[in-house]
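With one protein chain removed, the remaining protein chains of the complex are shown where they sit.
Note that the chains are named A, B and C in the order they appear, and that numbering of residues resets to 1 at the start of each chain.
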Amino acid sequence: MKAMARPLIIVGSIVVIIGALLPWATFVLNDGPYPDKATLEFFDAPFGLSSFRLYLEILGLAGLVFCFVPLRDKIRVLKAVGWGALGVALINTLFIIGDGGGFGAVTVADGVTAFGGIAAVIGAAVLLYGAFQLPAEPKVVINPKLPFWAEWLILLVAFVALLLLITETLTAGGHSGVSDPYIGPLFLSYLSAAGALLGVLWAVGVTKWISDMSERHRIFSIVVLVACAVAVPFTSLGNDYWMTITANIGVYAATAIGLNIVVGLAGLLDLGYVAFMGIGAFVAANLSGAVAAEFGIRLPFLLAAIVAGIVAGLFGAIVGSPTLRVRGDYLAIVTLAFGEIFVRVSQNNIGGLTGGSNAIPNIPDLSLFGTGFNDSLTIGGVQLPSGVLYYFLIVVLVALVMFVFGNLKNSRIGRAWIAIREDEDVARAMGVKTGKLKILAFMTGATLAGLAGAVFAHKLATASYDSFQFNQSVTLLAAVILGGMGTIPGAVLGAALLFVLPEELRQFSDYRLLFFGLALVVIMRFRPQGLIADRHRRAELADQDVTGESLDDTVIKEPVAVAGAKEAGA
Amino acid sequence: MGTLLQQIANGLIFGGLIAMVALGYTMVYGIIQLINFAHGEIFMTGAFGGLAVYSWVLPPAAQQIWYVALPAMLVGGAIVSVVVALLMERFAYRPLRNAPRLAPLITALGVSVFLQELVRIFFPGASSAVPFPNAFITAPLHIGSITIPASGLLMLIVSVVLSIVLETYVNGSRMGRAMRATAQDPDTARLMGINPDRVIVLTFAIGAVLAGVGGVLYGTYIHNVDPYIGFQNGLFAFAAAVLGGIGSIRGAVIGAFVIGLIKNLADIYLPGGTAYDYVWIFILLIAVLVFRPQGLFGEAERVRA
Amino acid sequence: MRNRTVKAAVVVMAGALALAACGTNKTESGGGGSASCDTSKGTLTVGVIAPLTGNLAALGLGIQHSAELAVAEANEKCTVKGYKLNLDAEDDQATPQTGAQAATKLSSDSTVVGVVGTLNSSVAQTVQPILSGKKVPQISPANTNPSLTKGADLNNPKRQFPSYFRVCTTDNYQGPDAADYLVKKAGKKKIAIIQDGKTYGAGLAAAFTDRATKDGAEIVDKEQVGEKDTDFSGVLTKVKAASPDAIYYGGEYPVAGPLSKQAAGLGLNVPLMGGDGIYDPKFIDLGGKEGDLATSVGAPTDQLDSAKDFVKAYSAKGYKDPYAAYGAFSYDAANAIIASLAKTLGDSGTWSDSERDKLITNIGSYSASGATGQVAFDQYGDSTNKVLTVYQVSGKDWKAVQTGPFEG
Partner (left out) sequence: MSTPVLQARDVSMVFGGLTALKNVSLNLDEGKIVGLIGPNGAGKTTFFNCLTGLYTPTTGQVLLKGAVLPGDPAEVTAAGVARTFQNIRLFPSMTVLENVLLGRHVRMRQGPLASLFHGPSFRRGEAAARDRARELLAFVGLGKVEDELSRNLPYGDQRRLEIARALATDPAVLLLDEPTAGMNPQETEAARQLIFRIRDLGISVVVIEHDTKFIFTLCDQVSVLVQGELLVEGTPDVVRGDPRVVEAYLGKPPEEVEAELQAVQEGETP
């Protein structure tokens, strides 16, 4: 079959290109009440290349070119191209079928023919099949010697490019709070194409090279990353809508990193973690001077946040104390029970502290030098969207939490936590006071969640018990596991995915939880170490050779997360 | 006094329901040390399976005769539950048999959400509660000063009978011995010629039968079902299994009755009354886990394993 | 070869830009009834924020479709001159933070003129300040918590957000009206209260309790059931021990129906009464028994032509989901926004952000007959519609037994 690889790839690529040029739908798919917002074109005009058809065209051409150009590790390059093309083709074809009401929409109906989708799917499948027939090659490693300033420059460019890629992906379809009925397929198409691009970069060794460089220049990378985070409001994400979304992602990412200490480092499963966030939120709400608060005092936010963290931490110690006697799954149940008790008790407005079913509404806006955090801000003539100060606050929060996580992980205590996770008996035999350390893990995680909760309450202006239910705990846990246990980028990526995807895919929202459940099962089956695996854990959990993975190459899997989960990491 | 007796009766009925679900938890945990969070959903699909049989399989004439309708629904519910449980075992859990502990637990959570949504989206009318036919004697029974619905009594009796049958089976039959052997040490059991896969499948199937029967009886007792009934009742059942000592059949049943009684007695006697009954159950659960982690009837070694 | 990759990256980037720039904007082939109207000035959007997924989806989808109906009718009738109206329904998943995201999304879209929603009062609390900040009027079909309009201190009311209105009544009317009926008219003097601990149920039960006590009834028991509970025997046994001659339930039909049926199963054969949350045919399906009572806002549907028209039009559209408990309110809310918009723009006005204040003022002074009766707002943004109807289960249907304006 190996001999067939090249012809298959060539044929597949050509069919993809032809597919991109053919009409895709037998009817004009400018749906329902959105004519002027519709940007997904399914044309009769054969050469009207834009949007996903452009991506397909490029991917098809790339398939052809890579097939003939001498390349090392051709198989991985072409697989990335193939998966990307298949992703784009499938997403759009399925969408037209679903939205257009059947196969007539992509074949022949009312005297109109449209075989673009089917051609592209077949072509991409053939291309991919061909790519799989190529001989396996060792992973390409590029490691040119460069002066440090050149490496800095490359890093800078790489991070900025990544930032732009992310912002472009998120705003694919050009929306800034403006609803577009095709936002889902547009987003997914862009994601597939971007994934293919990153996949190719990974296959030729660029991502590994860059991630190694960023390891070498850790401080510089952190500075650039922070700068990128601060720069987000100045990009196409700089509008109210994305500020809210990114702020929410930030809060959950911070909480997820806290949970990562408990679950990822110390290996203690916590199924009631969101309760600590709730405790932090209620404490901050009560100290915010809100009318419905139990105490009529208003502490400065910083102080209130610290108090919230401390109170949550105390509860963390209390909830964690059964770890002295209870292990494993049983501990998970203790935490689950605690979470359920918290919800019930706060719903019953215990001691008047939680506002019960009325919640604690209208928590006053924070302000800095007289500027409310929800107001918009003008810096150097650039008008920044409202909520930008919250965004910055949350960037600080996330940075703080990352600092705590990173420092603790690389310390005597972090090592002891990992040892407890690996083999508690031996850790104890090696002199680790496991009980104390486990409680410390719970406390630290809870404190961070409490801090995040305090910010959350102010950002949302409400603290209500129904923000802190079991399904939120599960979502957070899923964020940690999806992203990769024990890593910071993992928790951030996980939180981002779990909050961005539902936003981008609102039109499929009825199936949101269905896919969520399915995704958990599939990920555990095919990539239990998460998208960004811990250097240690991936060796332990993965059954495939996944050496040399980095943040970048994991993004690739997204477009094909379900379809190609098995492929991921191969 | 009347109230107390009535609450005890209610508690026993509720306990009977929880017992049927708890047995599935306890058996699966006993064999493969997996907290099958999705077991509550097996119970839920059983209830919907019974409803489907009633609505779409039974002719209208048969719907009216309870001794035709109810057995048909029970069988239908049990079959649906077993099918779902086996698919779940085969495609979600079996590939993870040797994975780190956390993986199957997360999978279980995923399966749980998936099944809830599947039923909600695809079962007609299930986006909110669906009425469940009263396929049993409707008139309540009056025993002394207490009144109980006939369907409640039926649930209690079925639950106790099934538990006894199960206990006898596990202790007495060849397959039961195989199950116990696998629970003790799967590797040795394999050496002894036992096929652990078959034992595990059987365990899931037995748990599913009980849950399916429980689901249908629950429907007849409560009169309506929704896709979320599995979660809370599953949680109670899990608490019962832990309370009784997970892995122990007798323990799960007794734990279930304890939970049923506490929930109903907390309504009258404990501070907070009906608003806090749920809280008391979980406080009890935590207390048991902390002070007697092996549960009321579990064996101490189990915990360390 | 790296060159090529870079080139590809450049082209993909260019593609992204092209994507943002171009769009075919073909007109829709079917379904657009706007053909006969002048829509030269573009499109304006009515937003909806409601739970479209999860276990409250049935109510949320009813809200969405009813608002859709109002928008479709406005497009057919060319209500807003020069504009075509859209509906943009956003899911809040019944959680405050998702609601906040939805509200931000809508409020940053300059074509959104107003928002119908939310279902949950707790979500409204986060949505209010966001929409208010952008002067986007919000009309809720379902929030019943009095503090949303009048603040926490009801004896000293103060309007919270000038852009917030609601077409439903608050607990302050329904609860007392039910109490008056149950105590004075039906002569029930020993009443047990059960509620579900949620905003709606707890508030309603509290308002009922106050009035019933004033009317001379004795509250013999107060209980709470959990949102997810299904077996109520414990609560009901306790209630039974207090031997009430009626039960008042604060909450919604998914609990109330089974509750009523299980009460009967325990030999507690007294009527159960509730608010509009249980006034739903499904209550009877789920076990509501003969003689159970509910209050609801507005005159009975069969006495009100506008209501009948709504029901007919709704079923004619063939939506997949029923209009549910809040459909008619949602329809009225959407119509209030649309009519006020039409008034604001007049025959030749052009929409811009500067019109928003005027729109809010116009909504404040809006008055028309809707599917739920007379729709108008008082100085707090609450509905002035105080016509309440008491319904009773009779046969397999709700029958109106008393209707009239609620007098303080």
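Here is the rule we go by: contacts are C-beta pairs under 8 Å (C-beta built on N, C-alpha and C of every residue); 3 or more make two chains touch, one makes a residue touch a chain.
Quantities reported herein were computed from a predicted structural model and do not represent experimental measurements.
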item: Touched by the hidden chain, restricted to displayed chains; value: A
item: Which residue of A:L389, A:V432, A:A496 or A:L513 touches the chain not shown here; value: A:V432
item: Touching residue (missing chain; options A:G414, A:G450 or A:P502); value: A:G414
item: Chain A, residues in touch with the chain not shown (by the definition above); value: 404, 407-408, 411-416, 418-419, 422-423, 425-434, 440, 444, 536-537, 539-540
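Here is the rule we use: only the chains that are shown with their structure count from here on.
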item: Central subunit by CA centre of mass proxy; value: A
item: Distance between chain centroids, defined by C-alpha means - chain B, chain C (Å); value: 37
item: Numbers and ranges of chain C residues touching at least 2 other chains; value: 57, 197, 224, 226
item: Set of chain A residues in contact with two or more other chains; value: 344, 348, 510, 513
item: Residue numbers on chain C that touch chain B, as the complex places them; value: 55, 57-58, 61, 197, 223-226, 228-231, 233-235, 237-238, 240-241, 254, 257-258, 261-262, 264-267, 282, 285-287, 321
item: Residue numbers on chain A that touch chain C, as the complex places them; value: 27-28, 30-39, 41, 43, 48, 50-51, 54-55, 58, 62, 65-66, 69-71, 161, 164, 168, 171-174, 176-179, 186, 190, 193-194, 197, 200-201, 204, 206, 239-241, 243-245, 248, 291-292, 344, 347-348, 356-359, 361-362, 374, 385-387, 456, 460-462, 464, 466-467, 503, 506, 509-510, 512-513
item: Touching residues (chain side chain A, partner chain B) in the complex; value: 263, 267, 269, 322, 325-330, 332-334, 336-338, 340-341, 344-345, 348, 474, 477-478, 481, 485, 510-511, 513-514, 516-521, 524-525, 528, 540-541
